[in-house]
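I have placed the structure first, in the form of structure tokens, so that the comments after it can refer back to it.
Here the complex is missing a single protein chain, while all its other protein chains stay put.
Up next is subunit A:
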Amino acid sequence: MTEYALEVENLRKSFGGQVAVDGVSFSLPPGGSLAVVGESGSGKTTTARMLVGLERPDAGRIRVGGRDRSAAARGRATRLSRARELQMVFQDPYLSLDPRVSVAQCVEEPLRLHFAMSPRERRARRDELLARVGLGGREADALPRRLSGGQRQRVALARALATEPKVLILDEATAALDVSIQAQILDLLAEIRRESGVGYVFVTHNLALVRHVADDVLVLHQGRVVESGPSSRVLTAPEHPYTRLLLHSVPRPGWDPARIAADRRALATESKESS
């Protein structure tokens, strides 16, 4: 049996009476790249939060490197080892970095938590990580407010890579960036995956992005997986009407918003009748 970097089985979560995630399953091979696609309310963010332990699933299993992490962590050692294996990069680099902590300290903190290193080793590793994401000594001494959005997201990435995780969850990690910067970060992510063999879960609403960053794609709609498969197949020959609607909604020359609006209404009536 191949061991997956990340394996998710029948994940379920409701808030109040509202089912947010309903029977979601997928797996990610070591060094693989999976995109979880959906709109607001699709359950993609709740899924990501369950993966990193920010929400507890009502039912289902999450295994990282074969180890189950569905139950609450008991004790500091378990919490730390779980955190080491799986890290997250958030959407908004203006909110995800502590404004009072310098870039150097920000990257050193996970090193201090997870590894027994001398201060000198730690500084060396920190500089290596910052160099890996294209930041130098000048940025290391700076506070986040001195940095641009793209630079901040590089810091968040260096911090996440510090624990040498098996899997990185990227929750709309490039959505807040300018297009010309987004492409730089995507390049960097591809390079890092090639070199280190870390696996990615891209949580995104941007289908055009999926084509260029993910081997496989999972389409979520109202908490359920409506379609999944290799991204090249799903994007060129989608089988589910919702996937087709998402694809047509991407603006491009010859785009017909009026038709998309009509398709969307038809799909909404259909799913109302079937439920």
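We take it that contacts are C-beta pairs under 8 Å (C-beta built on N, C-alpha and C of every residue); 3 or more make two chains touch, one makes a residue touch a chain; residues count from 1.
As a convention for this text, contacts and distances are computed from a predicted model.
Undergrad: Considering only the chain that is not displayed, what protein name does its UniProt record carry among "Oligopeptide/dipeptide ABC transporter ATP-binding protein", "Allophanate hydrolase subunit 1", "Rieske family ferredoxin" or "Putative zinc-finger domain-containing protein"?
TA: Hidden chain identified via UniProt as "Oligopeptide/dipeptide ABC transporter ATP-binding protein".
Undergrad: Specify the residue from the set A:Q184, A:Q222 or A:S271 that touches the hidden chain.
TA: Of these options, the touching residue for the absent chain is A:Q184.
Undergrad: Touching the absent chain in the whole complex: find that residue among A:R56, A:R79, A:R145 or A:H212.
TA: Per the contact definition at the top, the residue touching the missing chain is A:H212.
Undergrad: Among A:A59, A:L80, A:M117 or A:I260, which one touches the chain that has been omitted from the display?
TA: With A:A59, A:L80, A:M117 or A:I260 as choices, the missing chain is touched by A:I260.
Undergrad: For subunit A, which residues reach the chain that was dropped from this view?
TA: Its contact residues with the unshown chain are 39-40, 148-151, 178-187, 190, 205-209, 211-212, 235, 245-255, 257-258, 260-261, 264.
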